[in-house]
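In what follows, a structure is listed as structure tokens, so that the remarks can point back to it.
A single protein chain has been omitted; all remaining protein chains appear in their positions.
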Amino acid sequence: MARYDFASDNTAPATPEAMDALIAANNSGFTSGYGTDTVSARAADLVRGLLDADAEVRFVTSGTAANAICLATLCRPFEAVLAHEHAHVATDETGAPGFFGHGLRIAGLPGASGRIDPASLRAPLAAPDQPHWQPPAALSVTNATEYGTVYAAPALKALIDPVKTKGYGVHFDGARLANAAAAGFDLKAIKNLGVDLLVIGGTKAGMTPTEAIVLFDRSLARRFDARLKQGGQLPSKGRFYAAPFIGMLETGAFVRHAAHANAMARRLADAMPFRISHPVEANAVFVEMDEARLAALQAAGWFVYRFLDGSVRFMCSWATTEAAVDELAEALRQVA
Amino acid sequence: MARYDFASDNTAPATPEAMDALIAANNSGFTSGYGTDTVSARAADLVRGLLDADAEVRFVTSGTAANAICLATLCRPFEAVLAHEHAHVATDETGAPGFFGHGLRIAGLPGASGRIDPASLRAPLAAPDQPHWQPPAALSVTNATEYGTVYAAPALKALIDPVKTKGYGVHFDGARLANAAAAGFDLKAIKNLGVDLLVIGGTKAGMTPTEAIVLFDRSLARRFDARLKQGGQLPSKGRFYAAPFIGMLETGAFVRHAAHANAMARRLADAMPFRISHPVEANAVFVEMDEARLAALQAAGWFVYRFLDGSVRFMCSWATTEAAVDELAEALRQVA
Amino acid sequence: MARYDFASDNTAPATPEAMDALIAANNSGFTSGYGTDTVSARAADLVRGLLDADAEVRFVTSGTAANAICLATLCRPFEAVLAHEHAHVATDETGAPGFFGHGLRIAGLPGASGRIDPASLRAPLAAPDQPHWQPPAALSVTNATEYGTVYAAPALKALIDPVKTKGYGVHFDGARLANAAAAGFDLKAIKNLGVDLLVIGGTKAGMTPTEAIVLFDRSLARRFDARLKQGGQLPSKGRFYAAPFIGMLETGAFVRHAAHANAMARRLADAMPFRISHPVEANAVFVEMDEARLAALQAAGWFVYRFLDGSVRFMCSWATTEAAVDELAEALRQVA
Partner (left out) sequence: MARYDFASDNTAPATPEAMDALIAANNSGFTSGYGTDTVSARAADLVRGLLDADAEVRFVTSGTAANAICLATLCRPFEAVLAHEHAHVATDETGAPGFFGHGLRIAGLPGASGRIDPASLRAPLAAPDQPHWQPPAALSVTNATEYGTVYAAPALKALIDPVKTKGYGVHFDGARLANAAAAGFDLKAIKNLGVDLLVIGGTKAGMTPTEAIVLFDRSLARRFDARLKQGGQLPSKGRFYAAPFIGMLETGAFVRHAAHANAMARRLADAMPFRISHPVEANAVFVEMDEARLAALQAAGWFVYRFLDGSVRFMCSWATTEAAVDELAEALRQVA
């Protein structure tokens, strides 16, 4: 039987902390619906505490939808979002931003190892508006990036400042924000970066499915619930999307589990017989591997796959064990 | 503190059967993602068994999105869906069908107590196509209806037959399919009715949030997962949306709990001091109540509200107790 | 052969003034494209003069698209536009507002003879926002109305004021603005009414196909050309859409021809053997006529049809002759 340990960070089960909170929330009897319940209120408080920010918080079911709804909030159909050319919103969401955003364009920017090259922003920000193409209206950044690298806050600020100077919006895809935090990224710094909308990944952090949308710009919250409802992202039983955040944030498990995932990636990198493609700063290891060796590894039962840049990705999660890493490392040595 | 027992059937917690299955699924280690896991496969088998139908099954997060995606599958933007004028898709989903369907129209049909008047179908089905309005391309039916009434299979067939004769599609909103089944509606008859797409409500049936989309017309399944992904409805951790169905279907709890909810509505109806507006056939009781009495009831802590037709709705669920019904009945007598 | 004189005001040819201006514009050699040419600039000046307003002006190809683009500018997909229930945007544009507006809803309001009942605005404007339905974000008014009646400026102001108080937008469908002007509506008063976006009908006023969008709120003009281009409404050869306005406005023909159309409707009304359904204030006559008589009239070669309210519509245009009116009146007497 195939092993999915390293296929993605969403192949793992939910953490005990998330499950315990879910069970506790279920035991709280009847509640009001659509995110107006006390469980949702408590979870929102905890998210505000995590970020040290007085922001609006919503809990939704899908990171893809959360990102797309944020981009549609910041960008009109005849405008574009600047994002890394390999960002999840650009490559792995089946065009959801264009669907939720009615044709809005993702304008891909280059940059090593998933981090946007600041110089690449200059041309699109300087280009005069003209009616034949979709001018930029927003920037989307991702931390940790798709390639397991981590922006420090000043690096993000350097990307965001010229964008805000133009009056454009900023979306932050934090599907792996926990991993970034565990790698040293200061979560309390986000509020000063100029981010309008942040999506905090619960799912990849080890929760049952849930994502938090944080609206730093509270004016964007007007009728946002109607937007969510229309987009299928206002859960009637909101407590089940809020509770896992309670379990993970009250206990510090959110960052602690991510630190473990990052450490497992480090351990794998240290034992890696293949050339590593990108700096290992969070919970992913990317390596150069030819087709034959990849096939051999897959034949040995390890489900991993080739990523956008041609390298092969190994993803660690809260549930990755040292034993599994060592087992995989041995398998890699066998095929190397 | 307000009591939400009768506000909706989504104010209740999840059933023990759903929670146990969720916990069991979580204990199954690493799995593949996006609905390709063995938990999802098992749940799909159980849904097929429930319906005695060889259909495709997907598990998604939102009934609103599930309905909207089904309608967008059957109807193009310049076409319309025929539905009861008070159907959930027409009145309670913030225009999600038009959003997911890029402007498709819901054409409201009349009919007593939530059931479409068959005669009302004649004019729209007979009208010649002309380019200035959106001609019908599909029918949407709901069972149990928004008013707690239940179609028998022949009544649905009478609605669907002329629609299929025109070559149009049929969507079945089964948000309260369990309650309909508990009221005698034959689930195994659906496959012969001409339904293309069915949404089975898990959430209102007492599960953690989940809905099943059943594709009786398997040709519609081509690229359906891409459609779901783009719409934010292809959960990466699919097992958490499939598992509750396992718990509820393996044990018969799906219909059994709904039968309890229906019985509680019956009990409430029998004790009701206000005039009942619609036949009590499933888990809802609608009554005529003036503003002052409604305000008094709410002031007494019972969160209920006025529905589209002006009556006040009391909704029972798997978790409604006889004691709560009796307590509510007493409160109603106080304000009557 | 069928006679289309009274079928609509778009069955007529273009006026000599419009054609002459078109020919003159064509004789002006090479020009820049996409509305940046001198013909477009001159026409925009004339529109500003007509309205005595310092507004942005664009010339587009379709009234349906112009209306829909305006509504999409004022209203997000999860919001609604308040409009008369029989307004063109609500009933005769195949759902274009929902298509261009990605699901935005038209909320129909009642009112005699096409004029919105001011009292009908109260409930939607007072209703608190809640996420399950699409709250209003804009009002759409039409003058002359679909039923050939005309609002005076104060009547429009009474509708618009409470809408602006809420901070909502206002769209003015002026497909038959010329007829309203000819009936006494003060075009120079529009700028003080709180209208954000006005569509001035060229087509129904006797031009070759063209419509002018007037942006009283100039902040809405930012990237509006990109919006038009994406929506297929930024003509590369802009002069052909601007020129007819030059011909019609320079000469006063815009209102003069409309006055003739209105007079022809008056003449028809005076000779009408059937009961007239709506006040004849512009260029339309609506009458009560049973099926048999309508069929007889159509059999006699007169192409006219039953309208939304069940009455039969006779539409006059700049090209309607007294002789044709008299001929029609005779035919009506024959079938009466």
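Letters A, B and C name the chains as they come in the text, with residue numbers starting at 1 for each one.
One rule holds for everything that comes next: a contact is a pair of C-beta atoms (placed from the backbone, for glycine too) under 8 Å apart; a residue touches a chain by one contact, two chains touch by 3 or more.
What you see is a predicted model, and the numbers here were worked out from it, not measured in a lab.
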Which residue of C:His86, C:Lys229, C:Arg293 or C:Arg313 touches the chain not shown here: C:Lys229
Candidates B:Pro13, B:Pro77 or B:Gly247 - the one touching the absent chain: B:Pro77
Per the touch definition above, residue among C:Ser40, C:Thr203 or C:Asn283 touching the missing chain: C:Thr203
Where the unshown chain meets subunit C, residue by residue: 2-5, 7-8, 10-14, 19, 22-23, 26-33, 61-66, 68, 93-96, 99-100, 203, 208-209, 226, 229-237, 240-241, 303, 319
On subunit A, residues whose C-beta touches the chain left out of the figure: 77-78, 80, 91-105, 131-134
For subunit B, the residues touching the chain missing from this view: 34, 76-79, 102-103, 129-135, 223, 225-230, 234
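Convention: only the chains that are shown with their structure count from here on.
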Most remote chain, CA-based centroid, reference being subunit C: A
Rigid-body rotation angle, subunit C and subunit B, from Cα fit (steps of 5°): 180
For subunit A paired with subunit C, centre-to-centre distance based on mean C-alpha positions, whole Å: 48
Gap in Å, rounded to a whole number, between the CA centres of subunit C and subunit B: 42
For subunit B, residues contacting two or more additional chains: 93-96, 99-100
